[in-house]
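Would you mind keeping the following structure in view while I ask a few things?
Of the protein chains in this complex, one is absent; all others appear in place.
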Amino acid sequence: MIETKHVDFYYSSFHALKNISMMMEERTVTALIGPSGCGKSTFLRLFNRMNDLIDDTRVSGECLIDGEDIYSKSVAVDELRKRVGMVFQKPNPFPKSIFENVAYGLRVNGTRDRSFIARRVEDSLRAAALWEEVKDKLRESAFALSGGQQQRLCIARALAVSPSVLLMDEPASALDPISTSKIEELIASLKQDYTIVIVTHNMQQAARVSDKTGFFMMGELVEFGDTKKIFSDPVNEQTRNYVNGRFG
Amino acid sequence: MKWSRRVIKYMIEGLFTLSGGVTSLVILLIVVFLFKEGMGLFTNPAVEKGYALCVNAANPTGSLDARVVKQIFDGEITTWEEVSEGKMTGPIALFRFNEIFSRYTEEELGEDYALLSPRLQEVVAGTPGIIAFLPEEYLPPGQEVVKRLRAGNITPGSFFTGGEWQPTVAPAPRFGVLPLILGTIWVSLFAIVLALVPGLGVAIYLSELAGARARGWLKPTIELLAGIPSVVYGFFGLVVLVPFIQKLFSLPVGESALAGSVVLAIMALPTIITIAEDAIRGVPRALREASLALGATHWQTIYRVIIPHASSGITAAAVLGIGRAVGETMAVLMVTGNAAVMPRSLFEPVRTIPATIAAELGEAPAGGAHYQALFLLGCILFVITMVINLSAEFIASRGQGKGVGA
Partner (left out) sequence: MNRKMKQALAFATFRLLGVLVVGVLFSILGFIIYNGAGVINWKFLSASPEEGMSAGGIFPAIVGTLWLIAGSIAIAFPIGVMSGIYIHEYLGNRWIVKVIRVMTNNLGGIPSIVFGLFGMALFVHAFGFGDSILAGSFTLGLLVLPLIIRTTEEALKAIPDTYRAGSYALGAGKLQTIFRVTLPVALPNIITGLILSIGRVSGETAPILFTVAAYFLPRLPSGIFDQVMALPYHLYVIATSGTDIEASRPMAYGTALVLVMIVFMMNLLATVSRLRLGKKTKMD
């Protein structure tokens, strides 16, 4: 379970997130939508503290995963990131073999047991619905795969370290429609095991894959609720305009 | 458009076009001039021009190897048995041209040395075991009285595999380039060994660890240090490093291969740091984030993802560093002691190819064998650095293909 309480976020003097309080339940898919620059990606990157990599940023408020404040001093950032996996907008495999890409997270976390690694790699690739396509060429470069396959590889890579949360930052925006539908099917099946938060530009996609939807604008959470309700009968006027495609 | 303006336009554009080819032209000219002069070396006789090695007409020996000639004149070979396979026996009587002035009085040599030539013939004819090094102008034509030994030309084989560089010894200068090539490689390689790890470390520090402010002044300062003239680094090496090395290892002289390597390492550092840092910063942000998002620590991300990805750029930095070191002249000239011997240890003087050219070209008469040998050294240097630069370029360009797939 992920929860934020009165979170504010600043890029030096720019107030990027304003007083966000939100609750994302376990084993559900939450979609974050909104126009470009509304803060939805920044919000997503709070949960694995990816924003720490940018100089001169500031967070206030509480950000809880399973009841633990992930910004407290006692939290080790790399341990947190093991628990909270992330899939990026563009597929970003390492310039290594398919196998080594998936094994990477295990290796950096100190796993040396080869048979365990091999098993996890297979399980993760299966979970990412990629196993059948790559099982005969695990030692080949990840760059030999198509864009959609690369993105599923990146999902497999994230799954290999057994996270409980999966953050997805517009995971299908760089893909063709067929690859996109595969990713969407995958999200539906992963929901049984993972808490998924997905940022998307594509409103049909949000409607198709998510259980809950949050609409962001100008750094504020305008409306948050059941996806069905948001898309059919939103409370807020701006939300209605956005989901009906009047702007953004 | 008026026709005069059109002419001006064509003239200016013609100038542009000509300038576009200027670098290619210069390289071509360098190749032509260097190789023309350098290759001239192999048309030179092995003995000094205008001189001949002479023996008594009864001596059956027809030719002597340049190395043997040198050993004879050094006194290492003293009998004919050692060199003529039994055809000639007895001790070798060495005779140098200026000895004629101690053997005969001024009157005996005649007014304006008019009798110099017959006296020389007398000496050669009267000494069966003689070997003499004499100017051609005083020798009689034909082989009846004074027989000239065939010395042959300087050969590429003796040049490239010769182990002795003694360009000014008479009668047969030795142009063996091996000690110089090895000296160059020896000093440069050790310099890179010294510079690579610290250089890489600083590059990683600058690109990954230093704050924006620290990098903001460190990077330009390091680039500035790359611009300090080599003669200043050489001077520093001479007054600080050389005495220090001498004391530290209690050597007879501090000028040594080690001093050269350390100075070259210091000079190569800014180059290595700058290029390696650029390569590291060129690693796509997406890869870095992907690694961190999987729970890798910053250090794991650096050595598992960032360094492998930047490896071609880093290799190119090292290769370019070697190229610089190989061609560096003044600093090396000032601190290595310049003994043209085969390098055996880091603590002895050595001499590199550029230092040899710089030290000797001033004293080599234009067009002579020594002059041409120095140009040939220039050719070798040119080829070595060309190969190094091209491979650096190749390595760097091969790395550019690696990116984030999409």
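Observations on the model:
Order of writing sets the labels: A and B. Residues in every chain begin at 1.
Here, a contact is a pair of C-beta atoms (placed from the backbone, for glycine too) under 8 Å apart; a residue touches a chain by one contact, two chains touch by 3 or more.
It should be emphasised that the depicted structure is a prediction, and the values quoted were computed from it without experimental measurement.
The residue from B:Val7, B:Val232 or B:Leu248 that touches the chain not shown here is B:Val232. The omitted chain makes contact with just one of the residues B:Leu206, B:Ile245 or B:Leu287: B:Leu206. Of the listed residues B:Ile12, B:Val193 or B:Leu248, the one in contact with the hidden chain in the full complex is B:Ile12. Where subunit B meets the chain that is not shown, the touching residues are 9, 12-13, 15-24, 26-27, 29-30, 33-34, 37, 197-199, 201-202, 204-206, 208-210, 218, 220-225, 227-236, 238-240, 266, 269-270, 273, 297-300, 302-303, 320, 323, 326-330, 334, 354, 357-358, 361-362, 366, 374-375, 378, 381-382, 385-386, 388-390, 393.
Quick note on the criterion: only the chains that are shown with their structure count from here on.
Centre-to-centre, using mean CA coordinates, subunit A is 60 Å away from subunit B. Residues of subunit A touching subunit B in their complex: 48, 50, 53, 55, 78-82, 85-86, 88, 90-96, 104-105, 107-109, 142-143, 145, 147, 150, 154, 157-158, 161, 174. Remark: subunit B residues 212, 284, 286-297, 300, 304-305, 308-309, 402, 404-406 touch subunit A in the complex.
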